[in-house]
Each structure stands twice: as C-alpha cells, then as structure tokens.
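For this view, one protein chain was removed and the others were kept in their places.
Here the chain labels run A and B in written order, and each chain numbers its own residues starting at 1.
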Amino acid sequence: MSAPLTTAVRQKNHAPTEPQVVRWLLIGIALIFLTLFLALPLAAVFSQAFEKGFSVYLAALREPDTMSSIKLTLITAAVCVPLNLFFGVTAAWAIAKFSFPGKNLLITLIDLPFSVSPVISGLIYVLIFGLQGWIGPWLQAHDIRIVFAVPGIILATIFVTFPFVARELIPLMEAQGKEEEEAALVLGATGLQTFFRVTLPNVKWGIIYGVILCNARAMGEFGAVSVVSGHIRGMTNTVPLHVEILYNEYNYTAAFAVASLLAFLALITLMVKSIAEWKVRQQLNNT
Amino acid sequence: MKLFKPQNNVLPGFGPTLGFTLFYLSLIVLIPLSALIFRTAGLTWGEFISTVTAPRVMASYRVTFGSAIIAALINVVFGVLVAWVLVRYRFFGRRIVDALVDLPFALPTAVTGITLATIYSSNGWVGRFLEPLGIKIAFTPLGIILAMTFIGLPFVVRTVQPVIEEIEVELEEAATCLGANRWQTLQLVIFPMLLPSILTGFALSFARGVGEYGSIIFIAGNMPMISEITPLMIITKLEQFDYQGATAIACVMLLSSFLILLVVNLLQRWSRRYAE
Partner (left out) sequence: MGIEIENISKHFGDFSALGNVSLTVPSGELVALLGPSGCGKTTLLRIIAGLETADSGRILFNGEDTTRSHVRERKVGFVFQHYALFRHMTVFDNVAFGLTVRPKSTRPSREEIRKKVTELLHLVQLENMANRYPSQLSGGQRQRIALARALAVEPQVLLLDEPFGALDAQVRAELRRWLRKLHDEIHVTSVFVTHDQEEALEVADRIVVMNRGKVEQVGTPDQVYEHPASPFVLNFLGNVNLFHGRISQGQAHLGGLQVDSKGYAGADDTPAVGYVRSHDIEIERDRQDDSSIKAVVRTILKLGPFVRISLAIEGNSEFIEAELTRDTYKHLNLQQGEQVYVRPRRVRVFVEDFQI
C-alpha cells in the first residue's frame, strides 16, 4: 500500500531541522556521554573478570559458594517469575477488558513497589516475619524460618518484581480493545478458548517483554534481598550478594567474574527486550 | 462487591480475575506495607520525631535528597539530549545505542556499584585521569551523585523519547512557514510540548535516586554525616536491632516516595490536558 512511500517522501523533505554542524555536534556529545557513562562500565566488568586469564575466571565460577549462590538465584527467579506472570495476566484481564470504579487507584497500587526503596521492600518482611515481628514469635515456636532464610528472599523478590508483567500488559491489552474477544464469543468460543486462542497470542510479545524484565530484576535484586538474607555463605546468598561478599573480601577478580554473569544476563535482557519492543509495536500497528 | 460490577460486558472472568488481583495485591504489597505504618504507630510522637530528626539521620537526608536532585538535573540535560538524538537523527549504531540506554535498568545494582567504584577509583580507568585534576569521585559524595545519575538516566530518556516521537513534523513545518526560526520553533513549540514529560522524567529519576541502595554503598565511602545515604541508615539501625528506629526512618522515606508518586500522577494528568 502507499504508506511506506509517503513516509519516504516526507523524510526526504523533512524541512525544519538543525544545521548539519549542530546535528553532528549533538550526536557527538550524546555518543561520548553514553560511551563514557554506559559502555565503559560494561566493558570494565568483563575486563576485570578476565584480568587474570580465563582459567582463573572459570575457577572463580566453579567455587562451591558461587555455585550455590547461582542455584539459589535460579530457584528464586523460578518461583517469582511464574507467580508474577500469572498475577500480571489476571490483573491485566480484569483492568484492561472491563471498566469499574477505582480502576486508576488499582493501577497506582500495582505500581507501588516500583516507588518503594528496595531497602524498605526488605524491611517490611522483617517487620512481619522477623523475631520482633508480628508473627515472628509464633514462627520461632514452630521452628519455621522465613526471614534470613530462602522464603524471605523469595518474598522480597516477589515484592520488587511485582508490577513488571502487569504494567506492560495493561496498556497493551487496553490498546487492543475487546472487539476481537467479542468476535470470538459471537462465533461460539468459550471464555477460556477466547483467552487462549485470541487474547494470549495478541499479547505474546508484551508478556515476553514483561517476563524478561521481571526475571532480570529477580536475579539481580540486591537491596531488598540484602535486608532479608542472613548473608550465610553457601546458604542464603544470591548471586548479587555473593558479588558483594567477594568484593568486600578484596577478591576483585572473583567478584567481577561472578558479576560478569549478571552483566551477561543484562545484555541478553536488553537484546530480548529490544526484539519484544519491536514486535509489540508491529502488533499494535497491525490493528 | 456490587461496587465493582462492570457495566454491560459479555466477556467472562471479571469476578475471579479481579478477585485474585486484589487478593495477591493485598498479600504481597498492601499488608506488608501497612505493617510498616502500624509499627511506626507504636512509637510515641516524641520518639518518632527524635529518631527521624537525629543529626546523623538529618545529614543522610541532605546527602540523599541533595544528590538525587543534582543527579536528576544532570539526567534531564543529557537524557533529553539523548532522546532527541535517538529520535530525530539517523547515524550508524543508533539501534544499539537505543538498546544500551536501558543498561542501568537491566544491570544489577551490585554490579553497577562495584564497577563504578573500580573505574572511578584513583587508579581506575577514569579515576586516574581525574586524580591529577584534584577530582575524587569514588568514596566521596560525588560518587553518590555519579551512581544516582547512572541508574536514573533511562527514566528521563524513556519518558521523553515517546513524546518526541509523537510530535508531528507538520507542527514544526507550520511554525517554520509562519516565520519562526529553528531556535524559536524549539523554544516556543517543541519545548512546551516536552515539558510535562521532562518534569515526569525528572521526578522518576529523582525517586529512583532517593530509594537506591545497591549501587551507591560500594562507591559512597559511607562516612557518617558526609556520605551516608538514608537507606543505609535503615540497614544500620536494623543491624543494631533498632527495629523502631529503622521503621521510623523507613516511614519518612515511604511518605516521600508517595509524595513523588502523587506529583508524577498530577504531572501526567497535566500533560494530557490538551488531549482530546
């Protein structure tokens, strides 16, 4: 159709813009800033990690405490991401496809964990489950440990990653309207058929986007987890906490070796995120 | 439940999905957060005030909020520049740069912290060039500003970028046809349209800076009264088993985040005032 043609013509005649020199200058400043500010630290992580050679790097990763921290981080993400995914999809369905009073308040409340300091996110669980907390004494009497143990780490991580999927899906599902779902119902589909065959495929990339960000934060969270973890080596240390311990022990190479895993995760996250963003835009344009 | 009855909608599942949403939200977010409020209520007013206004705590507010404001201002300048360059100009590697902007968002804060501390320390990649100039960043309050700027950047770029994308070229063409020069067009047409998003970006970046913990503690030096941030005060109190003190300070921080959240919401409403 004629759409691409018109954009091509418009860009060619894109009359009002800055003089060439100004453009280059601005691009230059932006690139120098981003290189110094973002690319350099990224390069530094890998450079420090491999400073003493590949074998030292591998040895640092093979260390039992490191392996157990990786295991704990994977377990945490494996619990948090599916829970928050399920919540995100459910909340988006209720909020995007129906109108009811108090909707905006609900959206604000869902976003709340984003505006709370990670330290507070950890603290609130200590206040409830800690020894001096609401149900701490009862838990102790029954020999159940939540804070300074794995359940606390998982709870705090669920809190900080709570909004990711929901806040991505709500606007996307709102933008797509409910006509396709109505069409499916008129054609005789049941509610679940409508959801799985019409709604879900349409928000697929939005879900991937939300999940990848949720996962990145779940694996990388430091502040909140730091408060509820007992910092017990090999027991309640996640990968970011382990990085801290190694760093504070002046074991820089090992710290950066473990950090490079997280940096690698960040790079993959950025890549998947870019692709998902592009796909979501495409899907919306096809409406 | 009658209050939440949706009007004329044939789509199924409203009850269960909203029910689960409210249940999960209460369980994970609302009840734990209210624990904080109730705990604070256990303090007398005098105890509360003396805890949250102790000199060391007051100094931490100054460090935290002051650094966050400076970092957010730096981010507004560079963030708007980066957003403009990314949307309006075509250059080699633009897509990669665009993706890279989210790095502070994706990189775990502990990694950010140790990396910044390393490259800005006196023998680090950047620090060694600054040292002879008499500029010390790592382990000084400047380091706090640096870390806050790093983590806050994507908030400004990602808030302003879509707004620049949506500005119709016709508007600028109209301004040019009416005799405005480029500077006047930017100043009188573009800037007012961007202002709400710039302010929102500022507020988000500021809020992120105030709450940040992980990336800062590695680079700040954490000297009481000088480079100690408020979240660290909470941790310190907790480690001393001073739960009341930690709770009181956390409550002040929580209130300040609510305030920022409110401002952001108002700003967003304001930015839609011309929308049809």
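Everything below uses one rule, namely that contacts are C-beta pairs under 8 Å (C-beta built on N, C-alpha and C of every residue); 3 or more make two chains touch, one makes a residue touch a chain.
From a predicted model like this one, the values you see are computed outputs, not experimental measurements.
Colleague: Using the touch definition up top, pick the residue from A:58, A:183, A:232 or A:271 that touches the left-out chain.
Modeller: Touching the chain that is not displayed is residue A:183.
Colleague: Please identify which residue in A:198, A:212, A:265 or A:280 touches the non-displayed chain.
Modeller: Of the candidates A:198, A:212, A:265 or A:280, A:198 is in touch with the missing chain.
Colleague: In the full complex, which bits of chain A touch the chain not displayed? Write them out.
Modeller: Given the touch definition above, chain A has residues 1, 179-180, 182-190, 193, 197-198, 201-202, 204, 283, 286-287 touching the missing chain.
Colleague: For chain B, enumerate the residues touching the unshown chain of the complex.
Modeller: Touch set of chain B with respect to the missing chain: 7-8, 10.
By our rule, only the chains that are shown with their structure count from here on.
Colleague: Indicate the whole-number Å distance between the mean C-alpha point of chain A and the mean C-alpha point of chain B.
Modeller: 16
Colleague: Spell out the part of chain A that touches chain B in their complex, as residue ranges.
Modeller: Interface residues on chain A, with respect to chain B: 10, 14-19, 23, 26-27, 29-31, 33-34, 36-42, 44-45, 48, 87, 90-91, 93-95, 97-102, 106, 108-113, 115-120, 123-128, 130, 132-134, 155, 158-159, 162, 178, 181-182, 185, 191, 194-195, 213, 216, 219-223, 226-227, 239-241, 243-244, 247, 252, 255-256, 259, 262-263, 265-267, 269-271, 273-274.
Colleague: Quick check: in the complex, which residue numbers of chain B touch chain A?
Modeller: 3-7, 9-14, 16-18, 20-22, 24-25, 28-33, 35-36, 39, 78, 81-82, 84-86, 88-89, 91, 95, 97-112, 114-116, 118-119, 124-126, 149-150, 153, 169, 172-173, 175-176, 182, 185, 207, 210-214, 218, 231, 234-235, 238, 241, 243, 246-247, 250, 253-254, 257-258, 260-261, 265
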